[in-house]
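Of the protein chains in this complex, all but one are displayed in their positions.
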Amino acid sequence: MGINRILNHPVLGPVENKKRITFTFDGQTFEGFEGDTIASALLANGIRTLRVHEETGAPRAIYCNIGHCFECRVTVNEADIVRACMTPIQESMAIESGKVQPAPFNTPPEEWPRTYTEYEERNNNQKDGGTNA
Amino acid sequence: MLDVVIIGAGPAGLSAAIACRESDLDVLVIDEFPKPGGRLLGQLHQEPTGEWWNGIKETEILLNRANTLNTKIECGVSCHHIEKTETGYLVHTSQELYKTKKLLIATGAAETAAPIPGWTLPGVMSIGAAQVMTNVHRVKVGNKGIVAGVNVLSAAIARELQIAGIDLHSMALPVKNTVTKDHAHPEKVMEGLVRIAHLAPSPFLRFGSKFAQSSKVRDLATKFYPKGGFKMWGMPIHVRKAITQINGTDKVESVTMCDVTPEGDVIPGTEEIINVDFVCIAGGLYPLSELASVIGCPFRYLEELGGHVPVHNEQMETPVEGLYVAGNITGIESAKVARAQGAVAGYAIANEPERLKQAMQAVKKIREAASIQFHPQIKAGRAKIHRAYQEYV
Partner (left out) sequence: MKETIICRCEEVSLEDIVNTANTHNCSAREIKLRTRAGMGYCGGRTCRPAVNAVLEDLTGEKAGHNVPLKVQPPVRPVTLSVLGGNRNGH
């Protein structure tokens, strides 16, 4: 359920009888409440950072929390890229944070890889996935 | 083919759906958030009468009524495109392609950013994000925070965070730049502050509200604004201090705050580091009208209404046949006004002239009685947009 819950509220009342849901984020197991979004369940567990900027690697978390800014996008079950703030958690959901992606066009054209093998080789040389393949 | 698709299950969309269902129209409401209610869900404030306005309860009332009338509401569905056809509209969504005769866009508002150096760090969020996290998800956004931006919305939400037991250092202005301009200008911010003064217990602010008409008095008050800020509900509100930078490597660790001149320029040598783990950015709201724009609806830029607004009349009809708008997309006002506007749109769509007339009266009454006004010239703005409609008929 997490360390950052507001279980009692002077006007809205207590949070009680919530079904617990188990999910993973980057391989680590967490618990949230039914009705939580990915973003709220993670923040309840003290996790803010949901992805890094694909090119610069700068960390990002929720910004608008209502689906407008797309800063909180994560990968669910190795398939869908979703907004963490708009997606309810489900039992056994496997969530992955957004990582740095290769940005081959950030270098001058003469340095661009000419074959896929070349592209992969350069990529493998950079542990984090490579910002400049 | 559906009679009407309503985009947005907030106060406007839900009350419109209810009005349409009363006439047994085939209605579908879609919303991309997992729960219906829109931004009404997060709202929680005490009325001048002492009564609480609880958005979750208000949403339940609307939903119960909608459910009694067997209203179809689909959540978690995003609309990305709308096409106008001979007979109506094609609504492209993440789930299905819906065909409908009439369309109501009730997508509400989006928050205007107030960019400050460091505002992409985890822990920086819009003030609305903090509201939803606190009141809807019941999760603490952090241990100690600060609000950058002093306006009607941020004061109301700061109070909500306090009620939930979240520690706020203070509210201050965002640093002045090309974008933050008016939000970073103490004299202009004071103008806005006096409009919410009646909500605050501070004698100074009540004093301010008395002289709201006199810019001279307001400017004097800005000039001699105390260094420690004036307290609203025990929390300092600074209009002569600005947050110039948000610090941290992987997340928010602190902010840098500086004194500013009455025009908002930073006074060198006044830097102060304040340790916080979250920052709320409050740059106000603007009507979220992208879908109306995609259809080709004409617009007017009206500052009184918060930005670009689709042209519409008092019945919430746009010049595009079968296209209606309601709620904050028509101008930034309270959820109560949005809800009343939804009923107007609903009765207009259902072609119920008697109920429509009553609903239009209700909007005017609610606007008159509003305890929080987002813009003082709202009525003038409404008159302008309704006049603009006449150019298209």
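Side notes on the structure shown:
For clarity, chains are labelled A and B in written order, and residue numbers in each chain start from 1.
One rule holds in what follows: a contact is a pair of C-beta atoms (placed from the backbone, for glycine too) under 8 Å apart; a residue touches a chain by one contact, two chains touch by 3 or more.
Please read all numbers here as calculations on a predicted model, not as lab measurements.
Across B:Thr68, B:Gln95 or B:Ser215, the single residue that touches the chain missing here is B:Gln95.
Of the listed residues B:Leu2, B:Leu44, B:Ala110 or B:Met235, the one in contact with the hidden chain in the full complex is B:Ala110. Here one chain is not drawn; of B:Gly55, B:Gly118, B:Gly264 or B:Gly331, the residue touching it is B:Gly118. Shown as candidates are B:Thr87, B:Asn177 or B:Asn275; the residue that touches the absent chain is B:Asn177. Mapped onto subunit B, the interface with the missing chain covers residues 32, 78-82, 92, 94-97, 110, 112-113, 115-120, 177-179, 181, 245, 283, 286, 288-291, 293-294, 298-301, 307-308. One chain is missing from the display, and on subunit A it is touched by residues 53, 55-56, 58, 60, 63-64, 68-71, 73, 80.
Keep in mind that, in the parts below, only the chains that are shown with their structure count from here on.
Chain centres here are Cα averages; for subunit A and subunit B they lie 27 Å apart. Of all the residues in subunit B, the ones that touch subunit A in their complex are 32-35, 39, 44, 52, 54, 56, 76, 78, 110-111, 120-126, 128-130, 132-135, 137-141, 163-165, 250-251, 288.
Every residue of subunit A that touches subunit B in the complex is listed here, in rising order: 2, 4-7, 9-12, 15, 35-37, 39-40, 43-44, 48-50, 53, 58-69, 85-88.
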